[in-house]
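The structure appears below as structure tokens.
Note that one protein chain is taken out, while the other chains of the complex remain in position.
Our next item is subunit A:
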Amino acid sequence: MVLSAADKNNVKTTWDKIGGHAAEYVAEGLTRMFTSFPTTKTYFHHIDVSPGSGDIKAHGKKVADALTTAVGHLDDLPTALSTLSDVHAHKLRVDPVNFKFLNHCLLVTLAAHLGADFTPSIHASLDKFFASVSTVLTSKYR
């Protein structure tokens, strides 16, 4: 799957619109994921995953910052995310199925907050973007 020029433009425009809310939205996405897909909590037994916790806010910011980096390097995600890819492969080892759960919950969050800006085309581009990031993060698993 390849991000077209239109997809890249959609992702950048949307990320600009999200602006300073990225950390807040990703934290909400995480909460939605832990609530709808409780098996995802197994990777976070060392932190407080209750809604609104300081740990979730911190983790939301960490993930949001990584996504912002990705948005700035859409032409070369593997290089930009190489270290994170190593971390996921060798240390975190999150089963690949879980990336789909987080991606879906991020889309639900954006659908709720972006209103009319969450058009079907934007939705499609974002889905492809999140899937591309997930592919890079799981690319060194074996």
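As a convention for this text, a contact is a pair of C-beta atoms (placed from the backbone, for glycine too) under 8 Å apart; a residue touches a chain by one contact, two chains touch by 3 or more; residues count from 1.
In the analysis below, contacts and distances are computed from a predicted model.
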Listed names "TBC1 domain family member 7", "Nicotinamide-nucleotide adenylyltransferase", "Eukaryotic translation initiation factor 3 subunit H" or "Hemoglobin subunit beta", with the criterion being the UniProt name of the chain not displayed: "Hemoglobin subunit beta"
Candidates A:Asn9, A:Thr39, A:Thr79 or A:Ser121 - the one touching the absent chain: A:Ser121
Candidate in contact with the missing chain, chosen from A:Lys12, A:Lys57 or A:His113: A:His113
Residue numbers in subunit A that touch the chain omitted from display: 28, 31-32, 35-37, 51, 104-105, 107-109, 111-113, 115, 118-121, 123-124, 127
